[in-house]
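All protein chains of the complex are present and in place, except for one that has been dropped.
For reference, chains read A and B in written order, and residue numbers begin at 1 within each chain.
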Amino acid sequence: MKILVSVISILLGFVAGALLMLSSGANPLTGFSYLFQGGLKSVTRICNTIAYAVPLMLTGLSVTFAFKTGLFNIGAPGQMLIGGLLANVLALTAGLPRPLLLPLVIAASIVGGMVWAAVPGFLKARFNVNEVVSCIMMNWVAYWVVYIVISDHFKSTTIDTESQVIPAAASLKTEAITLLTKGSNLNLGIFIAIIATALVIFILNRTVLGYEMKAVGFNRFAAEYGGINVQKNAVLAMVISGALSGLAGLTFYCGYLSNMRIGVMPSQGFDGIAVALLANCAPVGVVFAAIFFAILQTGKGFMNAMMPIPPEIADTIIATVIYFAATSKLIEMNLDRIKKFFGRKRPSKSEGSGEHVEHH
Amino acid sequence: MAEYVVEMRDIVKDFPGLRANDHITLQLKKGEVHALLGENGAGKSTLMSILFGLYRADEGQILVKGKEVQITNPNVANELGIGMVHQHFKLVHNFTVTENIVLGLEPRRGVTMDLKSAAARIAELSRQYGLEVDPNAKIEEISVGMQQRVEILKMLYRDAEVLIFDEPTAVLTPMEIRELIAIMKNLISEGKSIILITHKLKEIKEVADRCTIIRRGRHIATVDVAATSEQEMAEMMVGHEISFVIDKEEKTPGDPVLQIEDLSVKNSHGSLGLRDFSLTVRGGAIVGIAGVDGNGQSELVEAITGLRRAEKGKILLNGEEITHETIARRIRRGVSHIPEDRQKRGLVLDYTVEENMVLEVYGQRPFSKHGLLNKRAIHDYAARIADDYDVRAGEGVLSRAGSLSGGNQQKAIIGREIEKQPVLLIAVQPTRGLDVGSIEYIHKRIVEQRNLGRAVLLVSLELDEVLQLSDRIVAINAGQVIGEVLAKDTDENEVGLMMAGVGKDGGGVER
């Protein structure tokens, strides 16, 4: 049922995108065909798409995890930045062999994201500060921390707005994968994303921690009644959510890229929200939603190059698709009506939400 | 002219795992009050939702004035002259009565709304049916009883011929109930027909002409109310004999389990909701707190359970002080709590029944070990509670708690709290909004706990319930103990006076 909601959202998005294309004089079917070709038509392109999807998977998971406990982590960009910064700094300074360095770099990114998310979590728990506001502020603090640390200590010799390139020993990129995928950006990050997804599912469904967090998210009053420490859980949920965003920073800055740029807020942090919405906050769904987003982003350029439409229109088309995809909540609310629309010709036997029996 | 204004024939409605309506027939004569009686979850609301166009029946026919109709949505129902007064009012609070009533069919004059003529018509309708509603009052400024009348006016304004009342008295005071019954009689005399959904037998007896009884989705009987006793109707509803008398053995109270000394607690407005309150509950005894709503009952209960901080005073459980312990610690010590609001506090509605059954014990063995949940143990435990306490749900313990009817939700909570083998059981409004069958069952279970030697603190706004169950009754007024009596030595009048603030023996408390 939840999948149906997401599928309908995506289809609606494409219909809206198609109308836009028609209105700018292009054939939508050709356009969308190029879009998918651009994302998937060769091994390299498929792998680039997946590589682009990896940070999205992790920020999507991060947002999903916080959502499950009733918190809105809009601080993923900042957590990515700090996670990426710590990882980069360690990679540039540690000078250890790869088997030691790589785990340390991974751990550094996790710690960075955790610390950055713990602040809004703590403020929420202790002083009931709205986490959305504090997360946004933390994003900008991160933005400038990265700016100052990199431009003062780790500036690239060639480009002043970027950091030095990390040694290959600290990168998630491996020669084997790069060769195998014919020079794509794919790297070990995909394994990190898969492991993280499995861990999130495990925590949410199998552990006491997950039980407590979901209870707080669904109904904090009942959770409190059941003896669950709501405040502690808010901090913990943000910390874990932050760890996931920190990992997203790692896969982006030490995998997809090999350094950091200053003065840029990573859009993957915000896109993670849309990914989580499209996936209806189901961890496995996040993986697929992220890949879908990545196809749109990587395929857009090729569609654009092949079609007589300016990039602004192409951007608008993709934004429209994303917009509709992210409004799945709306679709869910109107699902009954949609079903009636599809089942109108023959009175259907299987209507009704199946949940409402009788409330008194 | 057909005999019936509305006729529902052999209605069948299936939900996944549950047949909510199984060939139910309901025939409403013109000018009658027809009661629809059934336990929670019997299928009353489903049947009415079908008539009102919210659901569609899988089988069966609906006839309005002898003609078969397809009611696909509430608008069709409105056009057919069927109106519903919902249990939870659907009103915009900062709108006036008139604005609320015309919402959806705003009268226009050019581009502006013509509220004046609408208000005049509402005033006229209000007079005609004796509703006494001021068309220009704001909803937030009028009482709940008045709001209900606005809902009725809404239907009349839309020329409804058939009015469905869904549990209309649940939210009303006794005075308002009497007025509502008078209004219903006015409506009938003006030629309207009424379907009354309820499980309160007294009201049926008072106002209804005929009564259709359903049980577990099936049509049991349609009876003439005047010729049928309350007892008979109740038994048809629950399917077995009912005793209104609670079987309570004599018992000598044991040692004090809960001792409260000079407890003061702030309410949510920041002033003291409970002041220098002292109380003792002994093992094997039920102490009932009698009082009008909002006189400190919630503050008392929340302070004992740890949901609210005590400003001053002591709470002792089995002689040990727990005043400043965490909620979790108190639960472990054996405090069980049937909360006042089962949907807000008692259950995580989005969790399954089985997940809810371990809400307080998930962290203990065998339900978890080393931080990992043992799903098997949780399932078995929950299934046993559901079985023992007759919790009925479409998909068993895997059903979402929110999908259960109110009675089943409450039974689940009571099962959970009793299965913890508590030292102290706090039951707040344990039968609120439940039907006769469920009430009887829950009362039995609570008395059973007392008979097992456990301490029970009962807080209820229903004086009957307090009188029936308690061994001792403590009357509370403005956050203070106003009097304390033995249940067997008192009556409704004495306790009622204390509740109103008139203390027994000048308010002295005997221990």
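The rule is short, and it goes like this: contacts are C-beta pairs under 8 Å (C-beta built on N, C-alpha and C of every residue); 3 or more make two chains touch, one makes a residue touch a chain.
Here is the rule we use: contacts and distances are computed from a predicted model.
Per the UniProt record, the chain missing from the shown structure is "BMP family ABC transporter substrate-binding protein", taken from the list "GTPase", "SUF system NifU family Fe-S cluster assembly protein", "BMP family ABC transporter substrate-binding protein" or "FUSC family protein". For the chain that does not appear, the touching partners among the shown chains are A. Contact with the undisplayed chain is limited, among A:S109, A:T298 or A:T320, to A:T298.
Touch with the chain that is not drawn comes from one residue among A:N27, A:T93, A:N128 or A:N205, which is A:N27. Checked against the full complex, the one of A:V111, A:I262, A:I317 or A:I331 touching the unshown chain is A:I262. Annotation: of A:L11, A:L96 or A:V115, A:L11 touches the absent chain (contact as defined above).
Subunit A meets the missing chain through residues 4, 7-8, 11, 14, 27, 29-34, 36-38, 41-45, 48, 52, 147, 151, 156-161, 164-165, 182-183, 185, 256-259, 261-264, 267, 297-298, 300-302, 304-306, 311-312, 315, 339, 342-343, 348, 350.
Just so we're on the same page, only the chains that are shown with their structure count from here on.
For the pair subunit A and subunit B, the distance between mean C-alpha positions equals 44 Å.
Within the complex formed with subunit B, the residues of subunit A that make contact are 206-212, 214-215, 218-219, 221-229, 347, 349, 351-352, 354-360. Chain contact summary for the complex, subunit B toward subunit A: residues 13, 15-16, 18, 20, 40-46, 55-56, 58, 87, 167, 170, 305, 307, 326-328, 330-331, 337, 339, 344-351, 355, 359-360, 362-363, 368, 371-373, 375, 394, 400, 402-407, 433-434.
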